[in-house]
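The block underneath contains the structure these notes are about, expressed in structure tokens.
A protein chain is absent from this complex, but the other protein chains hold their places.
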Amino acid sequence: MFKIIAAVIGRDLKLAMRRQADIVSALFFFVIVVSLFPLGVGPEPDLLRKLAPGVLWVAALLSTMLSLPRLFADDHRDGTLEQLALAPHPLGLVVTGKVIAHWLVSGLPLALIAPILGIQFDLSNDALIVLTFAILLGTPALSGIGAIGAALTLGLRGGGVLLSLLVLPLYIPVLIFGAGAVDATVAGLGGEGHLSLLAALTFASIGFAPWASAAALKIALE
Amino acid sequence: MLEADNLECVRGERRLFAGLGFRLEAGELLYLQGKNGAGKTSLLRMLIGLLPPEAGEIRWQGTAIRTLADEYRANLCYLGHLNAIKEELTPLENLLAAARLAAEDLGEDEAIDALEQVGLAGREDLHCKYLSQGQKRRVALARLVGEKRPLWILDEPFVALDVAAVDWLAGIISGHLQRGGLAVMTTHQPVAIPAGRIRELRLS
Partner (left out) sequence: MKDRFNLYRMASPATFYPFAGAMIPYFAAVSVVFGLAGLYLGMLVAPTDFQQGEGYRIIFIHVPASWMSMFIYLVMAFWAAIGLAFNTRLSGMMAQALAPTGALMAVLSLWTGALWGKPMWGAWWVWDARLTSELILLFLYIGYMALTAAIDDARRADKAGGLLLLVGVVNVPIIYFSVKWWNTLHQGSSINLAKSSMATTMLWGMLLMAMCFWMYSIAIALMRVRTIMLERERHTDWVKALLTEGGK
């Protein structure tokens, strides 16, 4: 079972390495969106420090949304998705591999860049650590839930926007617990509660979402 | 042994066919014919298990394919209109990846040999995006060389091939049938397959 997941991850990573522009642009989108907020609300440090967790998380959600269509659309276009569905393995396992690969190239980099941007917002060191950890912990859930949306909207016109419409409401719990963890740390209350809830969400998503996505893919491949 | 029983197909509120059945034994080729839009591709998609029929059942070795699921797909090789190759990978990488996904053993030498057979010798290490359309199609066809899975489902495999390639592919299919394989094929051009028993099914 792990062999097929590893094979799919390996394949997707190799493809991602040969098409780095896509990944890098999504990361730059993250940076630009975060930088827009101070320009919009003014540079006052107290205000920015308060806004920071929410702003960083919302930007992370949007950046993930940008990279989601890539998950299945490319494979669908050249016929390889069909072959994946015809492989003698449960499609849910294949999707699990794709979701993990997606997280490695889109969620993980976000977690690495976020603390740097957090400094721009004058967050304390404790807050930065919790922020990084929270994004690291929460982005797999974003990839998992997003996969369901990507599978449902496969090949539809208006794909990207429609995908956002479907997936963003489902992202709200991750947003609340993720930003809440940092807020709680800043307020001196400790973010453990939020982080554990976030972890629960992520494990539940990685466990169940690939199977829902597989069902959605089968519907789309009819 | 592939068996279809009382199949019905409804696409977009229109019934394409109903009560369709056939039986295919080892060494036989089923030649699917019919006008465009008659339901040939839909029938193929039912046979590969991606499209659930509105009614009826498809059986492999006596068991319904819906029950067999993974097991059935382990016996299946499908070649559709799309090439199913990644442009960022080389032909060699594509073949090896496809084999790995199908849980098949394919050595690098065998893969290179297959590519040579389809006329891509010397181009194994070029990223596929630099190949012409015809060459990309041949990478897809190279999968059939040494393909051990017994059931081949081919959707218009001869399209856009030159005379030599048509002969080559007909030979590959014949060899497969002679080894006891089964094949279901749609094609608009009449092609002579030297060996194997041919059955025809016309959709109207």
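Order of writing sets the chain letters: A and B. Residues in each chain are counted from 1.
As a convention for this text, a contact is a pair of C-beta atoms (placed from the backbone, for glycine too) under 8 Å apart; a residue touches a chain by one contact, two chains touch by 3 or more.
None of the values given here were measured: they were computed from a predicted structure.
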Residue of A:13, A:47, A:104 or A:166 touching the missing chain in the full complex: A:166
Residue of A:97, A:180 or A:210 touching the missing chain in the full complex: A:180
Interface with the unshown chain - residue positions in chain A: 148, 152-153, 156-158, 162, 165-166, 168-170, 172-173, 176-177, 180, 183-184, 197, 201, 212, 215-216, 219-220, 222
Interface with the undisplayed chain - residues on chain B: 10-14, 52
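In this section, only the chains that are shown with their structure count from here on.
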Distance from chain B to chain A - Cα centre to Cα centre, in angstrom: 37
Of all residues in chain A, those that touch chain B in their complex: 4, 7-8, 11, 14-15, 18-19, 78-80, 82-90, 218, 221-222
Chain A partner contacts - residues on chain B that touch it in the complex: 45, 48-52, 70-71, 73-74, 76, 78, 80-89, 93, 97-98, 100-103, 127
